[in-house]
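The complex appears here without one of its protein chains, the remainder shown in place.
Chain IDs A, B and C follow the sequence of writing; residue 1 opens each chain.
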Amino acid sequence: MYEVIAFYLFSVLTIGLFLVTVMSKNVLYAMTSLASGMVLIAGFFFILGADFLGVVQLIVYVGAVMALYSFAMMFFDATKDIKEKNTSAALVFLLGGMSALVLVLIFAAPIHSETIQALYPMHEGVGNAQDVGIVLFTKYLVPFEVAAVMLLVAMIAGIILAGKKMDDSLTEDLDADDEIYIQLKDEK
Amino acid sequence: MGLEQFKNRNVGTQNYTMLDLGESPKTGIDKFKQITKRTFNGELFVGLWVTLREMGGTLFGNKLHTIKYPFEKLPISPRYRAIHDMLRLLESGHYRCIGCGLCEKICISNCITMDTRYDENQRKEVSEYTINFGRCIFCGYCAEVCPELAIVHGPRYETASEQRASFSLFEDMLTPIDKLNLQQEYDGFGAVSPNADDNIKQTPLAY
Amino acid sequence: MIGLSHYLIVSAIIFSIGLVGVLRRRNLLMLFFATEVMLNAVNIAFAAISHYYNDLTGQMFAFFIIAIAASEVAVGLGLLIVLYKKYGSLDLDDLANMKG
Partner (left out) sequence: METTLVQNLPEVTAAGVIIKAIIILAVISAIAGFGTFIERKVLAFMQRRLGPMHVGPHGILQLVADGIKLFTKEDIVPQNANPIIFKVAPVITAATAFIALAAVPVFPDFTIPNWIPLLGGVFVPSIAADVNIGILFVLGMMAAGLYGPLLAGMSQANKWGIIGSARTAIQFLSYEVVTGLSILAPIMLVGSLSFVDFNDYQAGGVGSWLIWQQPVAFVLFLIAGFAETNRTPFDLLEHEAEVVSGYATEYSGMRWGMFFIGEYANMITVSIIAAVVFLGGYSVEGIGWLTIILKVAFFFFLMLWVRASWPHIRPDQLMWLCWKVLMPIAVINIVITGIVMMV
């Protein structure tokens, strides 16, 4: 019962928030609604029993990714409305067609999958975190390490791209205690 | 606080010592050494101990520094020039002012106004006396010039008022007759100096 | 009771929203946002399938998608900042200077 209420509540809110994200002219609105939509998606994961995934969604997506976006928004002017020439209505037909196709495919998928066997079944009475951990570090160890390397590469790339001339100080290049020291020497 | 203690505010006699800040570390190794030393030297905990000690002192050691101002007041310097007081003669209770008018004359901001008349004994007496504290600059000349030590600067330093021109009448500043025993001889601005007795020379009667 | 198809419908709707955003917006930051929406939609579908087939593989994919999104942000935001410093704009029409 609670699950049904939660599902419908989360669905309506998520869809509404993501619509705001996509349609809004204001970056601040878009960012806020996207972040809160991510929190609600973490709620979906909690309903689905994927506790660990939900927490990862909270920490990584909400806590890091969206915070990085908003930090980047400070480089741009976030309070102004975006003026952009949106794509004309001709494309929207194409869009509608594609979305419908996706919808049909997705509805069809469960019907054809009655015979699917669980490769890595969940265990009753074992917490989701333990379950996930065992699978992640046995079967998916190599992709996990690759993902780690990818994150490292992305971090270095981000530092190199955004961090040019970070070492140049805008003010005079002196430490605070250096200044005190120089003052003291002058007084003597 | 006595006058002598109060007056000793000479900067430079308190034995200040300069702190030796040392050299700033230049190389990475030196910086690392300095950080390690500061981390494990417990310098941070010294700071924590100092505040905890002060807290103990405040709570149990009576080291409190707060003056609850409207209820408690700090003693002011005897030479502080606050609102004027009019003193009485201790023996008779009559006010000391003889109506000479010197204070009115010397007042550089023209805030003292007085009027005198002869009373039934053909003695001069003050009939009107006001000080406009909106104008008064508390220079203290009136107290200095007064020959009878009648007008002095008292201890009341809360001079806020609702109007720019706030007049005080003679009776407001005069020591109430029932508090005559509380009246203190004024040793501050305009009074004779503490060593006045030593400076007195015998009048050479031979002249 | 909520079944798998409920989650899949929600996921599809959110994915379509993200798609509309990708096709409609011309601002690079907004394009990034729309991409995040699509990635999240896929995550919901994976988690739901994982739940209803009692299989952890779906969650694994969701983890890797999150990892990819994180690295995408790191690189993409660096590029965005460089572009903004160079051109003063994030609009795709302004940035299309390689068009012959």
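FYI, a residue touches a chain if its C-beta (ideal position, glycine included) is under 8 Å from a C-beta of that chain, and two chains touch if they have at least 3 such contacts.
No experiment lies behind these values; they were computed from the predicted model shown.
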{"item": "Visible chains in contact with the missing one", "value": "A, B"}
{"item": "Contact with the hidden chain (one of B:Glu23, B:Glu54 or B:Asp115)", "value": "B:Glu54"}
{"item": "Sole residue of A:Leu19, A:Leu48 or A:Met73 that reaches the chain not shown, by the stated touch rule", "value": "A:Met73"}
{"item": "Contact with the hidden chain (one of A:Val22, A:Ile47 or A:Val62)", "value": "A:Val62"}
{"item": "Touch list for chain A against the chain that is not drawn", "value": "26, 28-29, 32, 35, 39, 42, 46, 51-52, 55, 58-59, 62-64, 66-68, 70-71, 73-74, 78-79, 125-130, 176"}
{"item": "Residue ranges of chain B at the interface with the undisplayed chain", "value": "35, 44, 47-48, 50-52, 54-55, 57-59, 63-66, 68"}
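Operating definition for what follows: only the chains that are shown with their structure count from here on.
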{"item": "Euclidean distance of C-alpha centroids - chain A vs chain C, Å", "value": "8"}
{"item": "Whole-Å gap between the CA centroids of chain B and chain C", "value": "74"}
{"item": "Chain A and chain B, separation of their C-alpha mean positions in angstrom", "value": "68"}
{"item": "In chain A, residues with contacts to at least two other chains", "value": "none"}
{"item": "Complex contact set, residues of chain A against chain C", "value": "3-4, 7, 11, 14-15, 18-19, 21-22, 27, 30-31, 34, 37-38, 41, 44-45, 48-50, 52-53, 56-57, 60-61, 64-65, 68-69, 72-73, 75-76, 82, 84-87, 91-92, 94-95, 98-99, 102-103, 106-107, 109-110, 113, 116, 118-122, 131-132, 135-136, 139-140, 143, 147, 150-151, 153-155, 157-162, 164"}
{"item": "For the chain C and chain A complex, residues of the former touching the latter", "value": "1-2, 4-21, 23-27, 29-30, 32-34, 36-37, 40, 43-45, 47-48, 50-51, 53-57, 59-60, 62-64, 66-75, 77-82, 84, 90-91, 93"}
